[in-house]
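The complex appears here without one of its protein chains, the remainder shown in place.
Entry: subunit A
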Amino acid sequence: MAAAIAGVFQPEMQNLIKESKVLLVGAGGIGCEVLKNLVLTGFSELEIIDLDTIEVSNLNRQFLFNKESVGKAKSHVAKTSVLKFNPNVNITSHLGDIMDTKYGVAFFNKFKLVINALDNKKARSHVNRMCLSCDIPLIESGTMGYSGQVEFIKKGVSLCYECLPKSEPKSYPMCTIRNTPKEPIHCIVWAKFLFGQLFGESDEDVSVDQTVYDGTETKVSARQWAEIIEYDPKKLLEKIFYDDIKYLLSMESMYTGKKVKPVLLEPSFFETEVVEYRHVLDSEVLTLEQCKSMFLDCIVSIKQKLDICQNKSLVWDKDDDDFMNFVVSSSNIRSAIFNIPLKSHFDIKSLAGNIIPAIATANAIIAGQIVIHALRILSGKYERCQSVFLRELPNHKGQILVKDKFLQKPNPKCMVCSTDGEIVLSIDINNITVKQFEELILKKKLNMVAPDVLVDGRMIISSDEDDELDLYEKTLAEAGVNHGSRFSVDDYFQNYSIKIMLQHKEKAQEEDPDFEIFGNLEELNTAEKNNEAEPEENDEDCLIEKDESCVERVDDDLSTSDEQAHDMVTDKKQEDDSVIKEDMMDSDPEVIKVDQEISNEEILAMKRKADEASEDINEAKKSRVD
């Protein structure tokens, strides 16, 4: 390790490297490379944490692991591997979730610097808050395919991870998924949803379709019905791909106008013999007959898995071959019915698993830059730690690793790092329960872990289970919340608090968002005006009456584990896929491409920098993976 050799670094730097305790969050693609670089540079007090185990698909880049280590804990194996080339380093490895309350303020306070090498927004936001609250510098990083980025975060000095809004994962209107799919992705989302219905938690809230799962007089859930018929593959096939479609067709009003009507499959399809499909490469598209055989086979295998876990629920996972086959076969059969092109196993896996391509080299470049940033941070040269972007291709000046011109200052209105952060929440108080408010808004959207909520001075949610408030099932209105109410939300664990001003807005139709969040009332008013100005161009008006809770859009990441995209910057899932496909087809390196989607964040960043109006920065932004 370099810092052990005199003359390699200046003496002050040498000591800082040797003595500074560093926390590395994540031992995946970037994590492995960073750990190697830290250890070789001479950092000798390190802790590393990761909750994952090693998988075969990690091995093309997570070089501290090999075939023999598949299934073992990443953090422990990573430690063992680096000790081989440098035994003189003190590494503590944790197999765990950084969001676990075990790793509180006392844990974070041990470190001089924290490095994020994470794959999901939730954990990133959490570490961001912990570092702000402990006033520890944080290096945030991510890669996606050929591109990537490194950002420095320090309270009061730079933007924090949450200073600018992040793009949302793509979601689809429920009625499109259920009744009027138009693209392969709609059928894939439906298939994952169907999996949950048949094998997942028996959640009566939502059912895949409106059909009565009869056999008895009473309405039963899809899962109950499947259990009654003992998961008979043929019966399931007929029910899902014939009876249910017939039922849809019986509702005349549903397929008026431009909507594509499903076409019933020939009854003979359900009778014919099974055909072989196992020899087909995953890059090729199966025939409809082959999909049917795959469907019948995987139902049998999945039923066996259900038996093994004693009929508890299964969680869909792209790395389980049977689960994957279920989605491939059922989405393709449904596509055929709705006259949508069929897709290969390989392509469906990308879409269903939200898989972000990942390579060793991009991770290594980002990891190298992270450690250079770390050296500058330790010597206090914060102004030198501008964000750095790795581009897929060099820009017209030949730059491929590009930095921001200046370190960006914190957003004074940030709801996380600014002291007087207040946001405006627009929601239908009659259409959301206290529990949904906690889960969907406080935890999922605002990334809190254990919130306490006071409304106009009265507690409605408590992180202490002993406080039996019994309000969970009540709507916000029933819990005493009014238009204009002020919530004071406090997450003791994250040492984070925020004020929320509530604006009641009736949810008139299914397509309306469940809730919207604004920086202030002005933003809300502007948004409303814009909405009124734009004529309703929704040709998707849904004729199915809404029937359930406020979870009416299907998140594309439904039931997907965090495992995917180890080296990813954000959870911007589906959008990324479209960009990635662009990249894959890319054949002309001379063309500077504009990403199809520019996130809100990028637009904001560009606006803020209008006065600097530097071409370089905008170009760098285009390659920004966030």
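To be clear about the criterion, contacts are C-beta pairs under 8 Å (C-beta built on N, C-alpha and C of every residue); 3 or more make two chains touch, one makes a residue touch a chain; residues count from 1.
In this section, contacts and distances are computed from a predicted model.
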Name check vs UniProt for the chain missing from the figure, options "SUMO-activating enzyme subunit 1", "Alkylglycerone-phosphate synthase", "Short/branched chain specific acyl-CoA dehydrogenase, mitochondrial" or "thioredoxin-disulfide reductase (NADPH)", returns "SUMO-activating enzyme subunit 1"
Per the definition of touch given earlier, which of A:Pro394, A:Pro412 or A:Gly484 contacts the omitted chain? A:Pro394
Touch with the missing chain holds, among A:Ala362, A:Leu378 or A:Ile517, for A:Ala362
Chain not shown, touching residues in subunit A: 1-2, 4-10, 33, 36-37, 40-41, 56-57, 59-61, 63, 66-67, 82, 84-87, 145-146, 282-283, 346, 350, 355-365, 367-373, 375, 384, 386, 388, 393-394, 397-403, 580, 583-584, 586-587, 589-590
